[in-house]
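What follows is a short report on a single structure.
All protein chains but one are shown in place.
Coming up: subunit A.
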Amino acid sequence: MAVDELQAIIQRCQILEEADFKGEDFNLFQVAGQKCLETGYAAQLLEVIQNEKNKVIVKNMGWNLISPLVRCIFMYKHEDDKREHCLKILDQLAQLCNPKELFLSLLEQIEQTSGEQVCQTVMLLLQPLQTVLLKLQNKKAYSVGLSLAMIMNQLTPLPVPYTKQQIQEDKFGLCQCCNAVVDFAKPFVNEIVKNTEESSEYNDMELKEELLKFCMKSLKYPLLTAQLEQIEGIEEHPFRHFATEIIDILWDIRELIPLVFLHRKSRGPQWENQDFADIERKNSADSLACLSYLMFVQHFGIDCFPVVFSPSYLLQCNMTHIEVLLKRTEESMLSKGLDLFESCLLRMEDDGLLHQYLEFRDFINVPQDLVKIMTLCPIEHLRKKSLNILQLFIDKFDTEGKYTLFRCLLKTSNHAGVEGYIIKNIKDQIHLSLTKACDNTWFTGLHLISLLDLVLLLPEGAETDLLQNSDRIMASLNLLRYLVITDCESDNRTGVWTMLAKIEQNFLKPLHVGLNMSKAHYEAEIKSKKENRREAHSSNTVCSVTVSGEKVPAMTTEMQLQVLHSALFTFDLIESVLARVEELIELKIKGVMDDN
């Protein structure tokens, strides 16, 4: 009988000195204890452990029981008495066993779980782990750090609940577990706070470093991936709560403000080897970006943040973080990046951002990242949002800034739709400078001529693909039409009349040629398709297209004809605007000639 075996080994050890316990004794104790648990004698085991006389034995040998104990706790149902007993045993072990050995045993138990069991196990063992850590004298900081690192390592593979439903379901228990872990860390934070008020010892630096590492890790996982907006119908959003707690910890250990200003201070010569410093910087980039998001978008911890910075400076500081987030492809990170960018921009007045800021590398890189998102990202609301933010960004710059930005985007975006959008912006700026009585040298005169050189042309001359570039071409034609109508030749404030000959050569003539060629080509295609339709339909597919694992069906001739016809329609559209523009030009020139 298991209980008898247990009694036997207990009696034997009771008379031995601690130093005389042999490996064999440990084994017998473990086997007996395990058997008790597995055969349902938890109550008896509890009695044995609670017995004062067995204190020494339990102190030395108790840690061996953790593994079978945890198994049994998960095996029994909640209402079962035996489960109660097991929990009490766990508690007793935490009180009585050698802290160092029990610590290793608990950690080992956590390390060995995976998948669905992880959160349950961690939440079960956090209390005893805390008790044991508080008892450790030497290497407490190291052990706390090790525990937190181990726990976070085990949690990281778990998927982060994102939608309202997923959060409410909390399938793997991650939401609950994360918040349990911050509670677990609280006494250690308090210790640091207390010691900092009194004096600073070496030990505290270590403990502070470990907690800092934990916070940095948490910022990256799960916070960077989690959805952190308020959700209707969820009172206590677990990840918002978790975020607040992490920021509180950072504030308490006095690392919050230094982290947000990391770029301003060099973090001391901590690393002799520059390579390590670089690696650390890369790893922390994600965490710091998340921290900025939490502070400036969700306003967690912003009470602690100085309210004297200029909005332009805040934007400058946050650009690094925005760039980090916008270079990712995951929705959770992209949307945080866009939100952070938007929040910084909304703090500024229009036309207030000095053009000199464009000299910072990231001020040029980030709008290009926005262009990538708005043209390539598969998620529609993100595409729309990044377009809005690009417009917001443009609006904030002074005129020279807008000018430089337009030049840059025209040259680098390589997308006709974006180019068309920029050209429309240029038109709006010209309109503003013609109607307002301010002396704006950037959208009139020589500077404008230089800009128009980039706009009023066909990139590959007459051979430009008009269909591909139709957005851009239409925008350019509309701009030209506007200029011709609004700017009198006598005034010539925009310089368009001086450039007329060049515009005709670089833009209008090749456009005519291109249109004629394209129309002829497409009409020929349509004709040949109609003829071929009568013949046998041979499937000579040169290539096939597969999307999401499904092969896209080949286009029927009907569909192909539709596409060709709509191309012709586009050409007609371009041609009609072109004709109108030329008409207007002639009228104006004739008008001037008549006057003379």
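In the analysis below, a residue touches a chain if its C-beta (ideal position, glycine included) is under 8 Å from a C-beta of that chain, and two chains touch if they have at least 3 such contacts; residues count from 1.
The definition used in the following text is that contacts and distances are computed from a predicted model.
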Chain not present in the shown complex, as UniProt names it (candidates "Cell cycle control protein", "adenine phosphoribosyltransferase", "Histidine-containing phosphotransfer protein" or "peptidylprolyl isomerase"): "peptidylprolyl isomerase"
Selected from A:61, A:106, A:152 or A:348 as touching the chain missing from the view: A:348
Which residue of A:75, A:302 or A:376 touches the chain not shown here: A:302
Contact residue for the chain not shown (choose from A:3, A:56, A:364 or A:382): A:364
Chain not shown: contacting residue from A:408, A:449 or A:513: A:408
Touching residues (missing chain, whole complex) on subunit A: 257, 266, 274-275, 299, 302, 304, 306-313, 343, 346-349, 352, 354, 356-357, 359, 364, 407-408, 411-412
